[in-house]
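Quick one: the structure is below, questions incoming.
Just one protein chain is left out here, and the rest sit where they should.
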Amino acid sequence: MSSALVIKNLHLTIDNPKDAVPILRGINLDLRAGEIHGLVGESGAGKSMLGRVILEILPPRAKITEGSIDYPTRPLPGKTKGRSAARHRPHISLIPQDPMTSLNPVKKIGKQMSEILRLNQTGRARNMLDQAESLLREVKIKNPARVLQQYPHQLSGGMRQRALIAMAFSTKPQIIIADEPTTALDVSVQRQVLCLIQDLQKQHGTTILFITHDLGVVAKICNRVSLMHSGMILEQGNVAEVFCTPTHAYTRSLLAAIPRYDRPLRELTPVAESLQLQLQREARAYDHQRRN
Amino acid sequence: MIEGRADLPITYRILHEPRAVFGLGILGLMIAVALMAPWLAPHDPLEQDLLASFLPPSWQESGDPAFLLGTDTLGRDVASRLIYGTRTALIVALVAATLAALLGTTLGMLAGFYGGKTDMLISRAVDIWMSFPAVLLSIVLVAVIGAGLHAVIIAIVIIDWTRFCRVIRAETMVQKERDYVASGITIGLTRFRILIQEVLPNLMPLLIVLLTLEMGIAIVVETILSFVGLSVASDTPTWGNLIQEGRQYIHQVPWLLGLPVACVVLSVLSLNALGDGIKEVIDPETRQ
Partner (left out) sequence: MSSSYLLNRLLLAVPTLAGAVTITFVLLRVVPGDPIAMMTGPGATEADIALLRAHYGLDHSLLRQFVIYLGQLMTGDLGTSISLRQNVGELIVGRLPVTIELVLFAMLTAVSLALALALKGTFWRGRWPERIVDGFIGIVVAIPDFLWALSLILILGVAIPVMPIFGRMDLTISFDSWTNFYLIESLLRGQLEVTRSVLHHMVLPAVSLALPLMAITARVLKSCLNAEMNREYVTLARTRGFGRLRVIYSQALRNALVPATALSGVQFTFLIGGTVLVERIFGYPGIGNMAIDAVINRDLPLIQGLVLTFAVLFIAVNLLIDLFITFLDPRLRHD
């Protein structure tokens, strides 16, 4: 199976006035074309930062100090610098975490969608709106013509997230980064949105990097999974393998922390503090070794 | 804000903020000049010498070394008038700004803390005040009160209390929601006591910034009123008097306008820099 994205030995630091704080420590990631790849980790593990690296929307002080990112299926002449970087962006898009803040509050949905379409193709404004309407129908929005004429504040959270998913797919991207797309939604809506993403992914054959902290979601929709802690990937593999025969102590402890119907609640053990500390120590030792 | 620096004493941090240092330096210089005016000024600022009128600054061709910065229309020494003008400017700035702060802060705190009818009344008054052009109002006021330094000061207080009132009212409303107010009420302190003992100290940083900025404004207003010819009798040396004279004879004696304008600009810039500098230092604390 071909790769959509290959990251090799990626190191990223954030420059503070006094020192540089390492955020990503030697990440290796291979996204295979057409898969949904789960990226799991607790907050601060660096998973969102990894997503931002791929999207090339790093915060100003973040610097890639080592490593490479390649898109084998889309070879680009002279990547990263200047305009060429902008040109490949629409082939990677983002489904954001918070649908409340991710839409421009002063523009109608139709306007926002046709703006994106117009950036990536030529054509009449009229035509763009028609396209936007069919995109909204694809994400199962019931009254697309009406929604196009509405402002974000007039829509529910679930509706907004659907519109954002439609926008993410509208440029026909090869890769989509889904950054905890269901965290901010009601539980009942979460399921629908997950199914929607899965359906659209199958339909378009898109590669998805699904960032989450919820192993249950990973089990439901992902093909493969990477577990992150302290900016390092601890374990990687097929979802079934990782879940049945976890090799890393952290993975085991995460799996033990999932509430299940077939086990009493008191057997539920949180990730031990000693393990957390050990992982942080290992990360610091890694930094130390690299510096020397 | 870099952590750790917040622990240092506030005076230390203000002394390490370049803008505040610049402002303090110029302000200190002004105070020194104002205090030592009689010894610094080479001439009596009111001493006329009609034979020596319109002299250019001494470094120019026809300048007289006795008159460092030249003379005005009546042959008075410009340097001495500027030095004594600093005195007038500082007195107005300090007294007017303090009184305006006193009035505005009192009303602002009452409006913000008690709300309801008190707030409505005071806010309405501020609205009406803001619908007058400030400059025109000050001119009218001085015309009403009559010429003199006290008239200028009263005019500034009557106009500019609104600046303090608006900001302090808003900040008091913010402070009112803080836990310390609620806990003060639960331990049985009277509301007035909480306002004075608990809320007021929390407003102080903001108040100092406003006061500094208001001093700059007061200096400008005094200059404006002198310029219009309403501030004080022309035998009191002020920067505004010089500016008014300078505007009339601008083509003959441009320095007569340029020098006092430079003085006003410098003092206003320095007071602003001081206010901004202090705000920069205390802002992280007021926001938390």
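Letters A and B mark the chains in the order given here, with residues in each chain numbered from 1 onward.
Just so we're on the same page, a contact is a pair of C-beta atoms (placed from the backbone, for glycine too) under 8 Å apart; a residue touches a chain by one contact, two chains touch by 3 or more.
Because the structure is predicted, anything quoted here is derived from the model rather than measured.
*Asks:* Which residue, A:Leu24, A:Val53 or A:Ile116, contacts the hidden chain when the whole complex is considered?
*Replies:* From the options A:Leu24, A:Val53 or A:Ile116, the contact with the absent chain belongs to A:Ile116.
*Asks:* From the list B:Thr71, B:Thr88, B:Thr223 or B:Asn241, pick the residue that touches the absent chain.
*Replies:* B:Thr223
*Asks:* If I consider the whole complex, including the chain that's not displayed, which of B:Ile122, B:Ile243 or B:Ile282 touches that chain?
*Replies:* The single option touching the absent chain is B:Ile243.
*Asks:* Applying the definition given at the start, please give the residues of chain B touching the unseen chain.
*Replies:* Residue positions of chain B that touch the missing chain: 124, 127-128, 130-136, 139-141, 143-144, 146, 216-217, 220, 223-224, 227-230, 243, 247, 250-251, 254, 257-258, 261, 264-265, 268-269, 272-273, 276.
*Asks:* Just checking the interface: what residues of chain A touch the absent partner chain?
*Replies:* So the residues of chain A touching the missing chain come out as 55-57, 60, 86-87, 89-90, 92-94, 96-98, 101-108, 115-116, 119-120, 151, 153-154, 164, 167, 171.
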